[in-house]
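Okay, so here's the structure we're looking at.
A single protein chain has been omitted from the complex, and every remaining protein chain is retained in its original position.
Chains here go by letter, A and B, matching the order in which they are written, and residues are numbered from 1 within each.
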Amino acid sequence: MIEILLILIVSFVAMLLLNVPIAITIAMSSFLAILAAGLDPNYQVAFDMADGVGRIGLLPIPFFILSGILMGRGGIASRLIDLAKSIIAWFPGGLALVNTVTCMIFGALSGSAVAAVSSIGGFMVPEMEKEGYDKDFSVAVTSTAATTGLLIPPSNIMIIYAVASGVTVEAMFMAGIIPGLLVGLCIMTVCIITALKKGYKAGEFVGFKTIAQSFRKAFMSLLLIVIVIGGILGGIFTATEASAVAVAYSFFLAVIFYKNVKLKDLPEIFLQAGKTTSIVMLMIGASSAMSTILTLENIPQMISQFLMQVSDNPIIILLIINITLLLVGTFMDMTPALLIFTPIFLPVVSSDLIGMHPVHFGIMMIANLCIGLCTPPVGSCLFVGCGVGKTSISKVSKPMLPFFLAMVFALLLTTYIPAFSMWLPEILGLTN
Amino acid sequence: MTSTLLKLKSQLVKLLNALVIITMGLLVLDVLWGVLSRYLLGGQSSWTDELAQVLLTCLVLFASGVAYGKNEHLGLDYFVGKMDSSTQIKIKCLGNLIVLIFSIFVLIIGGINLVINTYEMQQVMQALQIQKAYVYSVIPISGFFFLIFSIESFFEKECVKND
């Protein structure tokens, strides 16, 4: 079985470095491993891919992607910015805080960090520059704050984890709220400290009347989060159905209420959503073949035995896992990293020695891989942030550093204090 | 040769685009109907879930063809990006070759085997009462699209000499 693991790793890394699409890299390295194991690789990979993409639990993915696109084009971002501005612009580093909060809300609503960076960054980075903020700092704020949307529900990456690990989507959604807010809080702390140090000026308090006005304007957008979360908790529909309701509601907002999207734009939006879905889901399908061969060859057990030999201290093992994931996250996008490492690490952490709840582990993994979204060389949030801010990765790296520290700090808290993740799902009775 | 391929590709892309848009639309309607039927008819139809599963499989396989045709699948271009342009072209051609192998062996041969096998075993989807083999047939179909697009890409990147 060590030969099989070797074949899997070496061919995977070689094809990855040769810029073969990741989904096909996963499929073809599994193909070689299945071939070596003596099975029929043509049939097995095709079968696993078909079975892997057709799982009913993955159904929310196309829907949250579609509703994210509808929101992005539907004029929801500018309304959220106005609201956040009227409430917190008078703090030191006010605009940076506005940026963070809006990214959090928009990321939360759309479930896409990249959508948050492009929609919010497009408005906020030029505006912050006008007010005398350093552009690279603004890009750093936007890119990191946007990742919180993956921890605050709804979130596609949580759905992928739920399907990969067998926990419920509802439990994941509830578990992510506090860690998501925690990361946001750590980022805002960095903003305030930087603002005080660099003397970024605060805005003026606009008065409660203006706040009420901008709240009224953003109300219909904010209602979406109430509908999705409230609908699930209130027992009107399940998480899967909530995603379809989110599509219907964002369609209503974008096409009928705000009228920013025309009916004739819909085919193009459907196509865009379909493509984005397929990019994520082809990786899911391919990783299903990888997971089959890993399981049949008992590789997860092998790795967990190895890790337990290294140390029998849960704190150290979790640290090793976190460092591994941070390294993986620098080079790999979130979805493939999560798909590949969940079946490997989950048996380790849920063993009696560590006894971590699978929901808690999922939150830790996502919080960890969120950091990777902002690190070079592969970081989609960082790329999009530099794109909308018209700056370069090397220039953003320095202002990014304190934000990394803040995110790592939040990650450690999330890792070692289970209550942050587990308290909400437990009181709601979702962890049975 | 190249112009024929390009024409073929643009026709196929149009067809695939239409398929993706229709499947996506049907998927939204199907799941919304599942929620509505529960509240309006007092009981959910059993076929909505199974149909959604079928549509999701079709959507992913068709749309991933579109995304490949547009070169939109995620890859790690960092290291290749640092190389000189002539090496970059060679590597792109190799990547194309791997996609070609993937489409022939996994999607087309593996997919056809899967369809034949499932057809012989007469596996039926319970709620829809259709043969599962029909659902699996989207794999070799999408394999055909991947194959054409990767061949076209060979000529486009001048991995093969044009005549």
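By our rule, a residue touches a chain if its C-beta (ideal position, glycine included) is under 8 Å from a C-beta of that chain, and two chains touch if they have at least 3 such contacts.
Note that in this section contacts and distances are computed from a predicted model.
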Match the chain absent from this complex view to the correct UniProt protein name in "ABC transporter ATP-binding protein", "Orc1-like AAA ATPase domain-containing protein", "Ribosomal protein L22" or "NADH-quinone oxidoreductase subunit B".
"Ribosomal protein L22"
Shown chains contacted by the missing chain are A, B
Among the options A:78, A:213 or A:238, which residue touches the chain absent from this view?
A:238
Positions on chain B contacted by the hidden chain, ascending:
38, 42-44, 46, 49-50, 79, 82-84, 86-88, 90-91, 94, 117-118, 121-127, 132
Which positions on chain A touch the chain that was left off?
3-4, 6-7, 10-11, 14-15, 17-18, 32-33, 35-40, 43-44, 47, 51, 55-57, 166-170, 232-240, 288, 291-292, 295-296, 343, 428-430, 432
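The definition used in the following text is that only the chains that are shown with their structure count from here on.
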Which integer distance in Å separates the CA centroid of chain A from that of chain B?
25
In the complex, go through chain B and note every residue touching chain A.
17, 20-21, 23-25, 27-28, 31-32, 34-35, 49, 52-54, 56-57, 59-64, 66-68, 70, 72-80, 91-92, 94-95, 98-99, 101-102, 105-107, 109-111, 113-114, 117, 135-136, 139
Can you tell me which positions in chain A touch chain B when the two form their complex?
15-25, 27-28, 31, 40-47, 49-50, 53-56, 58-59, 62-63, 66, 237, 240-241, 243-245, 247-248, 267, 270-271, 273-275, 277-279, 281-283, 285, 331-333, 376-378
